[in-house]
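Excluded from the complex is one protein chain; the other protein chains are retained at their positions.
Chain nomenclature is as follows: A and B, assigned in order of appearance, with residue numbering initiated at 1 for each chain independently.
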Amino acid sequence: MAVLELENDVASAAPASRPRRVGILFVGSVAWIAVIGLAGIFADWLPIQSPTDMDLLAKRAPLFSPGHILGTDHLGRDELSRLIYGGRVSLLVGLLAPVIGVLIGGCLGMVAGYFRGRLETFAVGGVDVLLAFPPLVFVLAVTAFMGQSVANITIVIGVLGIPAFTRVARAVTLTLSEREFVTAARALGATHSRILIRELLPNVALPLLAFFLLAVAVTIVVEGALSFLGLGVPPPTASWGSMIGEGRENLDIAPWLAFLPAGFMFLTVLAFNIVGDTLRALTDPRPGAL
Amino acid sequence: MAKFIGRRLVYLLPVLLAVTLLTFLVASLLPGDLASTILGDQATPEKVAALRAQMGLDLPIWQRYGIWLWDVLHGDLGRSFRTGETVWDAVTARLPVSLELMVIGVALALVISIPLAIVCAVKSGSALDRFFTGLAFGKLSLPNYMVAILLIYLFAVELNWLPATGWVPFAEDPLANLKSFILPALTIAFAEWPVLMRVLRSDMIATLQEDYIAMAKAKGLRPARILLVHALKPSSLTLVTVAGINIGRLIGGALIVETIFALPGIGRLLVGAIYARDFIILQGVVLFVALGFVMVNFIVDMLYAVLDPRIRHGRA
Partner (left out) sequence: MTSIASRLFKIMLPLAAVAGVAASPALAQKKGGTLTVGVELDIAGFDPLKVGVYDTSPNIAASLFLEQLTRLGDDGKPKPSLALSWSASEDYKVWTYKLRPDVKFSDGTPFNAEAVAYNFNRQKDPKNNCRCAFYIANTLSVEAKDDLTVVYTLKDPAVNHPALLTRPDQNSTIHSPTAIQTKGDDYNRNPVGTGPFVIKSWTAGDRMVLEKNPGYWDKNKPNLDRVVLRPLPDAQSRFASLVSGETDVVWADEYEADNIARARKNNALKVLEYVGSGAGVAAINTKVPPLDDVRVRQALVMGLDKKKISQALTNGLARPATNPYGEGSWVKCKDDGALPTDPKKAAELIKEYGKPVQFKMLFTATPRGRATSQVYQQLWKQIGVDMEIEQVDQATFPPRAFQRKFDIIGWRIVDFPDPDVQMFANFYSKSPLNLANYTNPELDKLLEESRATPDEGRRTEAYCAISRLLNKEATWFWVFQNSYYAMTKAKVQGIPKLYGGVIDVSNAWLD
């Protein structure tokens, strides 16, 4: 214990050479996330049109059309409304699915990377089996038996993400397990669970969090790709991913139909990552040595 | 070393068994079957039952799997009832296409992501870093089916430099073959590079904060050498892991890219077999893909030891 505490004191005694200020980008990111999140939560009460009402005479209306500030889609539905309701779905799926991955995959990977031996072989083998198993069969099976819904899509994408988290967590744990602080803790008689939770977890958490934020972005896109194949959230529920897919067919007549949801998605995942980066910079004060 | 390889081979067999069994079981649960697909609008219950009996579909699942396994162990992957072609012919005709696409695509992705990641990690927090970060997320927001069609419109329709669709076998015309892969491989590379770049950047930033990097600098080593020799290798773990997973997935075909560019790859074969409930083809493809995955992960695990000498192999 003494050795470790000393290490921490040394670390915090070193002067931080970067000013710990939150920049304007951080503030902007938080604001954007708040706006999108709140709009999604309170969508039903906002003074916006219905996302499913079709104004068939005003198909693909351009931006700033009367009554439709962001135009309409190929079936005459209001874009702004669909972007807000779609954001709700995309954020829900985008945030919750990777949680499944990081919780299950992260634990599995850490345990595998720490204990090695047969446990690791089983874990890695199981992950390999999941990876080689055709995801489409899995999606079709879930859709056939449990129906198509936002909840089921979240579970499906979450489960499909477990192998990646497992492998990443395992890789990080492999490196860390051989580090001095773990050896020291073991020498001092710490139990496995104490080492895992107190020593390894905080260090694995950071790279996993970074990966998690990437996974949020990828999940939103994967849901869109599934919608492209007819397996995403069921119509008429919108999601940014499915809107991008529908927009693809109208690229030269109404390019904003694809680029607006792509833009919203871009700003949102960027915001998440700026927040993540900033938080990491704040909690890990050592500057880069180069 | 030999022991390590031997251990891995022993591990290969249960994985192959587990994957093919799992696929067989889950696919059997899907509604509809090959007999109904073939009979289409003539699928009366009597006709379906008769055709199922003819195709051996009325046997219990364990028996059908067992028969398939027995045949495979004797080198017979079977023949599709629907098309009449052998599974071996169907898969080996398409595997080279998917493999070539995967190799070129991932290579391009690495060529883009590694330099960018290094630059962003070194200049972390700067405007350049922010710009490339923005670019990465911007690209992520443009799914591959969008990128594909944009590339086609630009290079095939407007400029007419490259073909929009199709594939020429390498043996027939190497130049045309490469030309037919440029746009699809670019689509894949564009889809992969953001994640690869971000994970490498992340790990590099953490590595650059390590003491031994400070020591190397204090020793007076040139920054380039520090970066490429001392920092890059241990930072590449996540990159190699993610790249490995992506390569494995790409061996299973890139359905959307293959569909849009009309490439005769494994992805379309697989999806076609799933939608038609053509199990014999499905099992054959899954077998090959699982084999590919295990080999790729084997290489990835070997690379772990190379990249970070602190990782030793196994411990009882």
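One rule holds for everything that comes next: a residue touches a chain if its C-beta (ideal position, glycine included) is under 8 Å from a C-beta of that chain, and two chains touch if they have at least 3 such contacts.
From a predicted model like this one, the values you see are computed outputs, not experimental measurements.
J.: Per the definition of touch given earlier, which of B:11, B:24 or B:81 contacts the omitted chain?
T.: B:81
J.: Touching the left-out chain: which of A:140, A:174, A:210 or A:225?
T.: A:140
J.: With the missing chain put back, one of B:62, B:131, B:212 or B:275 would touch it. Which one?
T.: Missing-chain contact among the listed residues: B:275.
J.: Could you please point out the subunit B residues that touch the chain left off the display?
T.: 31-33, 36-45, 47-48, 50-51, 54, 79, 81-85, 90, 93-94, 148-149, 152-153, 156-157, 160, 163-167, 259-265, 268-269, 272, 275-277
J.: Could you pull out which residues of subunit A are in touch with the chain that's been left out?
T.: Given the touch definition above, subunit A has residues 52-54, 56-57, 59, 74-76, 140, 144, 148, 228-231, 234-236, 245-246, 248-250, 252-253 touching the missing chain.
The definition used in the following text is that only the chains that are shown with their structure count from here on.
J.: How far is the middle of subunit A from the middle of subunit B, if each middle is the mean of its Cα atoms, in Å?
T.: 21
J.: So in the complex, the part of subunit A that touches subunit B is made up of which residues?
T.: Listed in rising order, the residues are 18, 25, 116-117, 121, 124-125, 128-129, 131-134, 136-138, 140-141, 144-145, 163-164, 167-168, 171-172, 174-175, 178-179, 206-207, 210-211, 214, 217-218, 221, 224-225, 228-229, 241, 244-245, 248, 251, 258, 262-263, 265-266, 269-270, 273, 281, 284, 286-290.
J.: Mind listing the subunit B positions that touch subunit A in their complex?
T.: Touch residues, subunit B against subunit A: 11, 14-15, 18-19, 22-23, 26-27, 29-31, 121-122, 124-125, 130, 133-134, 137-138, 140-146, 149-150, 153, 195, 198-199, 202-203, 205-206, 208-211, 213-214, 217, 223, 226-227, 231, 234, 237-238, 240-242, 244-245, 248-249, 252, 255-256, 270-271, 274, 282, 285-286, 289-290, 293-294, 297, 304, 308, 310-312, 314-316.
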